[in-house]
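Reviewing the structure listed below.
Missing here is one protein chain; the remaining ones are kept as they sit in the complex.
Here the chain labels run A, B and C in written order, and each chain numbers its own residues starting at 1.
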Amino acid sequence: MNNASNKKTITFISRQAPYGRNNSRLCLDMALASAVFEQQVNYVFLDDGVLQLVKDQNAESINSKTIGNALETLGLYGINDVCVDKKSLSRRNLQPTDLIIDVKMVDRSAIGELIRQSDCVFNL
Amino acid sequence: MSCLHTISQSPSRQLLDTCASVLETGDAVIFIEDGIYYCNQKESLAEFKVEFQVYSLVEDMNARGMLKRNLIDAELVNYQQFVELCCEYDKVVSWF
Amino acid sequence: MTNFLEIQDHRIALDKEGYLKDIQDWNEEIATALALLEQIRLSPSHWQILNLLRAFYKRHQMSPANRALSGLVKRKLGKDKGRSVYLMKLFSGSPAKMACKIAGLPKPDNCI
Partner (left out) sequence: MKFSIVVYAAPYSSEAAATAFNFTKTLLDQGHELYRLFFFGDGVHNANRLAVVAQDEVNLQQRWDQLITTHRLDAVVCVSSAIRRGLLDSQESERYELDAISVYGSSEIAGLGQLIDAVINSDRVVNFG
């Protein structure tokens, strides 16, 4: 972390459900900005964060933008290392097929390893 | 690379559970704000403390009347020491 | 300080940077007029990009940054057109910004 290389590995851990609070959107915005500025980005959905990925969201009914549809753009921004915590998913009765985008299923030790390898972690 | 994790919400939010599941050897936890109520828990963090160092911010303990209720025997630190810890560990991850 | 775009008998309100005040006003004729204000004469190549952008916005409810615009064009129209040189030739300086303006997408808040 002390070497001033211009390319850092930044891990974003998105832990909150969509809509109730705004953290999911803030987290996505930060990650997209990191990608625009050519950083190495990991994106992790953990705890309630996995609920952002549920299919069939339509937030028009609450005058909001649909976060699931925005998450589909991660790939276009070159963010391909997108992980979901298996345990968080199964605790919420969700299967990989319930999710809006293709993601890597990982366990907690893999998330710990991502944190360890990162120069900086944003966790919200 | 070692990591200092700050936890700033009360135990009812269960942030320590998730945090603990991603900790690596050499990491540490510091309780701040409502996180300091972890110090008032009956269940001891003894096992956890064998592997990980546990700190608690004294200013937040004092504010909440919890200085005498450090049941888990966390190491109390002030803001100066909090800043020093952030230097000592390679990075800081905040749980809020 | 409001500007107007005069189209036949209609006056369409623009803000002072030339963005539509109300994006609901947008139609193809207005796009052509908006482009002319920027000295751009819309060709089928421009329209290919503009239509992609509008479809992207409809689905994702966001305006893409340059990086995502290139990615999107690459994915849908092939590698050659996804190159930023190609997009800059069509839409000058910052292609995502300019193309969003003409396509009637919301004014970017300059965050990214």
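FYI, a contact is a pair of C-beta atoms (placed from the backbone, for glycine too) under 8 Å apart; a residue touches a chain by one contact, two chains touch by 3 or more.
Just so you know, these numbers come straight off a predicted model, no measurement behind them.
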| item | value |
| --- | --- |
| Among shown chains, those touching the left-out chain | A, B, C |
| Option from B:28, B:76 or B:92 whose C-beta touches the chain left out | B:92 |
| Selected residue (touches chain absent from view) among A:53, A:71, A:84 or A:124 | A:124 |
| Residues from subunit A at the interface with the omitted partner, ascending | 1-2, 4, 6, 8, 10, 22-23, 26, 29-30, 33-34, 36-37, 39, 119-120, 122-124 |
| Those residues of subunit B which, in the complete complex, touch the missing chain | 8, 32-34, 59-60, 79-80, 82-84, 86-87, 91-92, 94, 96 |
| Where the missing chain touches subunit C, by residue | 1, 15-17, 109-112 |
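The definition used in the following text is that only the chains that are shown with their structure count from here on.
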| item | value |
| --- | --- |
| Innermost chain by mean C-alpha position | A |
| Chain located farthest away, centre of subunit B as origin (C-alpha) | C |
| Mean-CA-position distance for subunit C and subunit A (Å) | 29 |
| Touching two or more other chains - residue numbers and ranges from subunit A | none |
| Subunit C partner contacts - residues on subunit A that touch it in the complex | 29, 32-33, 35-36, 65-66, 69-70, 72-73, 75-78 |
| Touch list for subunit A against partner subunit B, complex | 1, 15, 46-47, 108-109, 111-113, 115-121, 123-124 |
| Residue numbers on subunit B that touch subunit A, as the complex places them | 1, 3, 18, 21-24, 90-91, 93-96 |
